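My questions all concern the structure below.
A single protein chain has been omitted; all remaining protein chains appear in their positions.
In order of appearance the chains are A and B, and numbering begins at 1 in each one.
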Amino acid sequence: MTLQALARPVPARSWRVVAESYGQELVILGALIVLFVGVGLYNPRFLSSTNLTSVFVGNAFIAIAAIGMSMVIISGNIDVSVGSLIGVLGTIAGTLAVNGYPIIVCWLVPILIGVVINAVVGVLVAYARIPSIVVTLGMLSILKGGLISATGGAWISNLPPEFMLAQFRLFGLPSSIYFMVILTVAAALWMRYSTFGRTIYAIGGNPEAARVTGIRIERSVVAVFAIHGMFAGIAAILFATQLQVIQSTVPPNLELTVITASVVGGVSILGGTGTVIGSTLAAILFAAIGSSLVFLNVSAYWLRAVQGLMILATVLADMARRRRI
Amino acid sequence: MSDLIALSGISKSFGPVKVLKEVSFDVKPGEVHALLGENGAGKSTLIKIMAGVIGADSGEMKVNGQAVKFASPREAAAHGIATVYQELLLFPELTVAENIYLGHAPKTRWGMLDWSAMRAGARALLDSLDSPDLDVDVLVGKLSVANRQRVEIAKALSQDAKLVIMDEPTAALADADAKRLMAVVKMLRDRGVGIVYVSHRLPEIFALADRVTVLRDGAYVGTRAISDVTEADLVSMMVGRAIDHLFPKVDVPRGEVVLEVKNLAYRDVVQDISFSLHAGEILGIAGLVGSGRTELALTIFGITPATSGEILLDGKPVAIKSPGEARGLGIAYIPEDRGLQGLIRPQTVRENVSLAIIDRIAKALVVDRGKEAALARDAIARFGIRTRGPEQRVRQLSGGNQQKVVLAKWVAAEPRVLIMDEPTRGIDVGAKAEIHALMSRLAGQGLAVLMISSELPEVLGMSDRVLVMRGGRIVATFDRDQATPDAVGSAMTAAKRGQSLESAGAAAE
Partner (left out) sequence: MTAALDRVLRHESILGLLLIATLAVLAGQSEAFFTADNLLNQGRLMAEVGLVTLPMTFVIITGGIDLSVGSIFGLCCILLGVFWQKVGMPLPVAMVAAILMGGVAGLGNGIIITRFKVPPLIATLATLALYRGLAEGIAQARSVRGYPDWFFQLGQYDFLGAPTQLWILIALFIAAAFVLGMTTFGRTIYAIGSNEVAARFSGLKVDRAKLVIYGTSGLISGLAAVIFVSRVSTTRSDMGTGLELDVITAVVLGGTSIFGGRGTIIGTGLGLILMQALKNGLALAGVKGDGTIVVIGAVLIAAILIGNLLSRNGDG
């Protein structure tokens, strides 16, 4: 006798439940719409296709890195070294390209290295029980220092045109946008429909319960970091190929921008909640805010202060929400 | 019929403390086997061994006749053992359906989660538990305690468990919910599931169990068919001796009123509390977990300052907004959770004993080490703390000695009112008697003692008067000679009218 045989039809998920579980995503979507309409009315050039394309193309890699970051944060950890990792992997990709390696190698090897480096981070966090903030702070300085002392911050130019992944276009749209959309949707589906995806939520939400439920926490944490490394690798390839040259340094404050996108996108910094759709929307929102400051004649130097305020407001709202649950 | 699970000669120690000594236990299919014992008797440890959370040091465990050694909860689950923990190990940010199926979710052909099967299965399980009102898509964090428990049970059933272990499932439930739960247990039993049922509530055990096993101080006392025993038999098996000898309450002349509380309330968790406490008196507060007893203590002590009502000390109204202020006014609180709230376990006996009066033994903010060491040596002698000396770390002491350190810390602050919350939880009988003797001595010196306890024998044995709390209110008051187990027990559990504990439980989170 199976239970299903006895079952009455299950009512569909109520609208209230759906709206609740995607609350933050809806808020950001609303903010995006308000921003586009508001700034567009003030200065219609903001909505020109050139500007919109540049907003998306220039920031797609941040959204992609934020997918992996979201998974790491949902699992209850954090990674402050992702900016340095992207810098290092981008430089490796460029160096391989100018040295004539096959393009596919130039694209895949950095992604693989990203997976390996972050798997090591994961092992240090999960098995050696060093807090992720400490491991990644250390990793940040190792990667950053290693990169600059190896290259001296030199620019890599004369990149072969077939290497420039981010500049490919399909149906008139740059490839970055496809990457961003496809990876976000794929990751979102995977987080919702795979056992491993749900495991990540479980570990971040209640580690003790996860252990008693029989989830192998250590292994899962290593896997989460490794997957995060893969997304960082893809982000690095897009980052490295958007301009004709690669400046082999670490993009300043990139890790912070990525973490901010995740957190503002609804990924609770205490772990256990959030979606990658939210983080991608938040990354777009940031890019749009940055761009709109220009069209609103506000000095771009205020951008980070605005970002800081947003991150703070989101964190405070998250704490308030958690106290209600 | 063969045993679903059979344990024999199981022993377990945590550091120097032996928590299980040669315990045997078995469960047959379609049987409810109650596990009974006082706090600290070793029930939880035994459950955890069966659930694969911890391993036994020695002894044998057989499942369906096969010897097993579980390395993880996952292996226990694979053998058809599911546990409903007291602290309800659920994931607040996941939905009901996901919580039920986490770790063994139905998959689609492509290996992805089958959400529709998951939701349908969850729906069917909850319906079969007589909970058609519970939405499978809602986040578990938003549910009441009773509903979370239903989710836990559905989770156990979804794993097709042959043996379900229930750790004090009714401890936090209002009566109506407890009855519903007991109906579910009977239903499971009739389906042929074996059930390990841990509870303090003797009436429940008589209503549900087929057999009962009693543990005391980690030792196996015996297993009886429920038809062969009376409540009195079980109590004496649990306690090991007659109650009168255990509680050395000395009669002390009642002094002036020290603490008076008028219409005190904290949100809707503690409501309309009024009582007065005299010097030299031990006032017991009885009530179930979640009845608002601890919350009342926290309100008087300033952790959760009162939202309305009055507190008077020596007849003068006082406002207590923080534990520091309470301490300054001469109120001390020995908390419920010794490890979490009472002690700095990685620190030494000396540092712990001086913690509450650190500013009093300092000169111009500099800690006087000599005075501090003298204080610690004095406390060790006075309270009979068994330790290598003032510099031993508190975490290395046994439960009873840790409790004495907490007591010493607060007595050093020379309080006039001493609130003790579960003063002997989880400590062995010998140390228990010592704590009771200390309590009696302190009252004899004129301290006003407010004692909260889940253990009815303790409340009845130690108190001059007993207040009974339920649903955040005082529902009955007894003098020592009127306080019989029956009278107090029925006041604690009487069915509620018009208000459910569920709402109080939800607000407390």
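What we mean here is this: a contact is a pair of C-beta atoms (placed from the backbone, for glycine too) under 8 Å apart; a residue touches a chain by one contact, two chains touch by 3 or more.
Given the structure is predicted, the values throughout are model-derived calculations rather than measurements.
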item: Among B:Gln341, B:Ser398 or B:Thr477, residue touching the chain not depicted; value: B:Gln341
item: Hidden partner chain, touching residue among B:Gly9, B:Gly30 or B:Pro323; value: B:Pro323
item: Candidate in contact with the missing chain, chosen from A:Gly40, A:Gly58 or A:Gly138; value: A:Gly138
item: Where the missing chain touches subunit A, by residue; value: 78, 124, 128-131, 133-135, 137-142, 144-149, 152, 252-253, 256, 259-260, 263, 269-270, 299, 301-309, 311-312, 315-316, 319-320, 323
item: Those residues of subunit B which, in the complete complex, touch the missing chain; value: 301, 303, 322-324, 326-328, 333, 335, 340-348, 351, 355-356, 358-359, 362, 365-367, 391, 393, 395, 409, 413
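Methods note: only the chains that are shown with their structure count from here on.
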item: For subunit A paired with subunit B, centre-to-centre distance based on mean C-alpha positions, whole Å; value: 44
item: Sites on subunit B touched by subunit A in the complex; value: 51, 53, 72-75, 77, 83, 85, 89-95, 98, 102-103, 105, 107, 111-113, 115-117, 119-121, 123-125, 127-128, 135-139, 141-142
item: Complex contact set, residues of subunit A against subunit B; value: 3-4, 6-8, 10, 13-14, 17, 20-21, 192-195, 197-198, 201-202, 205-206, 208-215, 268, 272-273, 325
